[in-house]
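Every protein chain except one is present and positioned as in the full complex.
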Amino acid sequence: MKMLSRSGLSMFMSRYGSFGVLFVISLAMSLANKSFLTLPNLVNVARQVSINTIISAGMTFIIITAGIDLSVGSLVALSSCVAMIIIEATGSSLLGICTGILIGGAAGAFNGAFVAWAGIPPFIVTLAGLTIYRGIALIITGGTPIIRFEGGFRALGQGALLGIPVPVIIMLIVVLFMHFLLTRTAFGTHVYSVGGNEEASRLSGIKVGKVKFQVYVMGGMLTALAGMVLMGRLSSAQPNTGEGFELDAIATVILGGTSLMGGRGTIWGTLVGAFIIGILNNGFNLMAVDAHFQLVAKGIIILLAVLLDRYLKRKQA
Amino acid sequence: MKMLSRSGLSMFMSRYGSFGVLFVISLAMSLANKSFLTLPNLVNVARQVSINTIISAGMTFIIITAGIDLSVGSLVALSSCVAMIIIEATGSSLLGICTGILIGGAAGAFNGAFVAWAGIPPFIVTLAGLTIYRGIALIITGGTPIIRFEGGFRALGQGALLGIPVPVIIMLIVVLFMHFLLTRTAFGTHVYSVGGNEEASRLSGIKVGKVKFQVYVMGGMLTALAGMVLMGRLSSAQPNTGEGFELDAIATVILGGTSLMGGRGTIWGTLVGAFIIGILNNGFNLMAVDAHFQLVAKGIIILLAVLLDRYLKRKQA
Amino acid sequence: AFSVSTTSNPFYATMAQGVKDEAAALGFDVIILDAQNKIEKQVADVEDALTKNIKVLLINGVDDGAIPLAQKALGKGIPVMALQRNLNPGNMTAFIGTNNVVLGEQLIHWYASTLGGRPSKVLILTGTPGAASSEDRIKGINATLPKYPNIQVLASQTGYYDRAKSLPVAENMLLRFPEAEAILCLNDEMAMGALAAASSMNKRIKITGMDANPDALKAVAEGKLYMTIALPPYDIGRIGVQFARDVLAGKQVQAMKIMDVNFVTEKNVGQFRK
Partner (left out) sequence: MSGSSESKAETKDSLETPQGASGLSVLGISKGFPGVQALDEVSFSIRRGEVHAILGENGAGKSTLLKILSGALQPDSGRILLDGKEIFLRTPGAASQVGIAAIYQELSLVPWLSVAHNLFLGREWMVGRFLMSKKKLKEKADEVFSLLGLSLDPSAIAGNLGMAEQQLVEISRAFSRNAGFILMDEPTASLTETEINLLFGKIETLKKAGVGILYISHRLEEIFRIADRVTVMRDGKSVYSGAAGELSLPELIARMVGRSIGNHYPKEAIEPGELLLEAKDGVSGEEGLTLSLRQGEVVGLAGLVGAGRTEWARKLFGADPDPKTRFRICGTEVSVSSPRQGRDLGMGMVPENRKEHGLILGRSVLHNITITIMDWLSGFGIVDRKRQSAVSSEYIGKLSIKCPSDTVDISTLSGGNQQKAVLAKWLARKGKIIILDEPTRGIDVGAKLEMYQQMNALCREGKGIILISSDLPELLSMSDRLYVMHEGRFVASLDKKEASQEKILEYASGLNYGQTIRNGSEGI
């Protein structure tokens, strides 16, 4: 049927259109640089995007509810510092990691409670969170990094399974899980509903506050998980790490087609967005572009990428 | 009529409610610290908030149209570097300042064009702007600051008229002008309507794209003006100045009661928001609070301030 | 008052500690103002401080924007001790610190001395674009490199002075230039990032840092980091306060106190770890 197939295709494009952009960028990079399209480098890129992707997966849910989380960078620092302090004290990586993730959940709950029930704009709540969590991380560490060259926690960042780096495996599990949650569960439907029309959702009997609270808690836990991976990768925890992660994550989510106005978005899109950013960074490093010029080029390429995305979608729809 | 008075009062509170918060914070600060409530210190605070207020005034318009501008920090750097280069080359402060402000307008036009007519999300456009303008500033200066201890441009930052610092005078003119524009002109109404209901605005014959374009151009010019003031205050232009200005400005606007979802907001609110932030910083400095702890305290106080604001508004409405 | 650029960085935190300790020892009250690396915050900090009748201003400028502040203080008759960041002669009573251009030069001289004329290919991780310390160190490096044609710089990329941000950058560079013998990093944070990158790629490579932060020293001691340069932040802070005392007592002080730096390797790391 003409009707069906057309709308099917346009849905496909609006979901997967950014793959085209990713493809074009990858192509350009591999033409510009021989080392780009090599297995080690691709694994490398995957490992590099893993932290941002894990954070952005949680951010996607938050943004779909028309929220935002600016505190992720600080939370990466806080959760990893707490985890590392516990590992130093007890020697148990597992205990440290679990506590770290719980801290993430707690911070998320703090954000979520203010957003969901006090009705304070998410931007303000999580901006306050940004400074509060950073402050706590600095206080508990006295401002100095903690480095540790042994312990199981390092496997989280540096291990590999069948040649696939552990961060990449974690990222894939997170992405699959979050995709499933968003598309196959009642909770996912409610997330879309709340972002699409909060009042209509409330009038349909959805507990809007609870849904919002949950996405922030989940976002906090994923952010902390990313913090654990970063800690593993660096063999250290540092109270002032993660600055600017929030802008990276939000940009990733939006590049992936999720709207800041809420109600729309996919986890696949976010994954693609993360790879677009990761490949740009990787390519520029490989080509050893001058730092100042790199900034200009990156900005322009991102604009071009989004323009291309629009074009592809319009063309197909 | 009950309806009338209710909506009138609630409008009043939603406009002026944050004054209550400002008052409480000021009171607390003056109790905690004798030097707070002195004329030199108050002038001091006013001067300190001037740059953020000028930027935030433009940001208010942009956010009312449901947009955002992340490029302001980089634009402060770019405009002041360009201005300074011109001043160095020609010796004319006036020429430098005018060029600086034009650069601001041009950058705003760049942002605005992509937002208004290419339909790219403002977050992405201005994030690209953030890196592009910073890159250009670094390239044209070779990464090093330009210092100049003579020239009329310094009056913009360091001068005073009848004992009132010039930055404060500029801020007041900007605030009054922008308030007037927003409340008394057709353009202001269109800004509200585009943010409140874009489709309805289009159907009413409003050129939605043009309105969006204009707010970004204006925002760019005001940001550049703030850059000129900063340049005057520092007697120098630096390619890496202004980092994080975007979050400050957005937080100011939202603290002032403007909604990120668009359609609502006032310039007075923004002014109050700027003073709330400025007084917090000032007060903490006067009390010499430990830097790490200050972060935590500031976050908490901002949350409390917004809670108080809600409470006051609900109480009255 | 002591206005410091940021206490989130261990280097400046140590400097602040030096100020604090020495002030306590000498019986001074000192307010530490953390500008959080924002010049506007520093301007506000110092303006606030100046309304409080301070006696001396110790300032570690975020960037050259701190110069008018120093002038303002001097204009009010308040002596200014510039710590680590030179505010140009005439704008300060005394300067205590190291010189970043010199530091860049010394780094290359030192690295060349370890080579003994043998050719070597290196990568460089630079700091935040536009940050004066980074730009100055690069200047020093670029000025010195021509003297050693045996040192070939394969690539120079920014790691934003940040551990997490330099990690992927270092990985990418190592992947592209597997032949590199060393990564010269313009601070320890990036050295730690580069170290993590090397270990993630199972590579042993010479990594040098700067600042001698505690965890960098630990890494040097464990033979993971090749070298870090010990700047004396603690002493800079202490001497700053001592100079302040002298000036208040009407004594003359040295206008330019350039502090010595030490190259810390596995051999001498013991002296630097507390």
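Order as written gives the chain letters A, B and C; numbering starts at 1 within each chain.
Rule of thumb we're sticking to: a contact is a pair of C-beta atoms (placed from the backbone, for glycine too) under 8 Å apart; a residue touches a chain by one contact, two chains touch by 3 or more.
Quick caveat: nothing in here was measured; it's all calculated off a predicted structure.
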Visible chains that the absent chain touches, using the contact criterion stated earlier: A, B
Tell me which of A:S30, A:S92, A:T144 or A:T189 is the one touching the absent chain. A:T189
Among B:S193, B:N281 or B:Q294, which one touches the chain that has been omitted from the display? B:S193
In the full complex, which residues of chain A touch the absent chain? 3-4, 6-7, 10-11, 184-187, 189-190, 192-193, 196-197, 199-207, 263-264, 317
Logged for chain B, residues touching the omitted partner chain are 1, 3-4, 7-8, 11, 184-186, 189-190, 192-193, 196-197, 199-207, 263-264
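The definition used in the following text is that only the chains that are shown with their structure count from here on.
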Can the chain contact pattern be summarised as a line, a ring, a star, a complete graph, or none of these (other)? complete
Chains joined by the largest number of C-beta pairs are A-B
Gap in Å, rounded to a whole number, between the CA centres of chain C and chain A: 33
So the centre of each chain is just the mean of its C-alpha atoms; given that, what is the distance between chain A and chain B in Å? 29
Multi-chain contacts in chain A, i.e. residues touching at least two other chains, fall at 138, 143, 291-292, 294-295
Taking each residue of chain C in turn, which ones touch at least two of the other chains? 7, 129
Can you list the chain A residues touching chain B in their complex? 66, 68, 70, 114, 118-121, 123-125, 127-132, 134-136, 138-139, 143, 247, 250-251, 254-255, 259-261, 291-300, 302-303, 306-307, 310
Where on chain C is chain A touching in the complex? 7-10, 13, 126, 129, 154-158, 162-164, 167-169, 171-173, 175-176, 189, 192-193, 195-196, 199-200, 213-215, 218-219, 222, 224
Mind pulling up the chain C residues that touch chain B in the complex? 7, 31-34, 36-41, 43-45, 47-49, 51-52, 63-65, 67-68, 88, 128-132, 135
